[in-house]
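Have a look at this one.
One protein chain is absent from this view; the other protein chains keep their places.
Take a look at chain A:
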Amino acid sequence: MQFMLLFSRQGKLRLQKWYVPLSDKEKKKITRELVQTVLARKPKMCSFLEWRDLKIVYKRYASLYFCCAIEDQDNELITLEIIHRYVELLDKYFGSVCELDIIFNFEKAYFILDEFLLGGEVQETSKKNVLKAIEQADLLQENTENIYHSKSIIGYKTAY
């Protein structure tokens, strides 16, 4: 997979993950172009389109479009399954996920994606394992965060 984009029905980019090095300019251009093309498609149309020398696989979940670019030989259906799996993971993690979750907790959405895909390849096919890893990392983060904050509060109090 070359990249994954999440954007809203209004065309606002919500999440982007690039697995190929591209300049910011190029990324912007691609995003703009794809958002336009995908949004222009009618709901009854199939989820694939050929774009440049890549294949675009997209799917709409509620108000959010998930859009992946894969190479010529890649399997479109498995990509759809990847998208679906990612949505399932988000759903499990956030509890009936919605677009606002991804705006609000965007870093979590990235972490989940990173646990699920690495370098554009599926790294973990088991939902349970992905969520377990995320929860563990969350816990770890929370603990250190707490230590950090308690220190900062102490710092604040002594200064006060």
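Simple rule for what comes next: a contact is a pair of C-beta atoms (placed from the backbone, for glycine too) under 8 Å apart; a residue touches a chain by one contact, two chains touch by 3 or more; residues count from 1.
The rule is simple: contacts and distances are computed from a predicted model.
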item	value
Chain not present in the shown complex, as UniProt names it (candidates "AP-3 complex subunit delta-1", "Transcription initiation factor TFIID subunit 6", "GTP-binding protein" or "BHLH domain-containing protein")	"AP-3 complex subunit delta-1"
Residue ranges of chain A at the interface with the undisplayed chain	12, 14, 16, 18-19, 21-24, 42, 44-49, 62-63, 73, 75-78, 80-81, 94-96, 98-101, 103-107, 110-111, 114-115, 118-119, 121-126, 129, 133, 136-137, 140-142, 144-145, 147-149, 151-156, 159-160
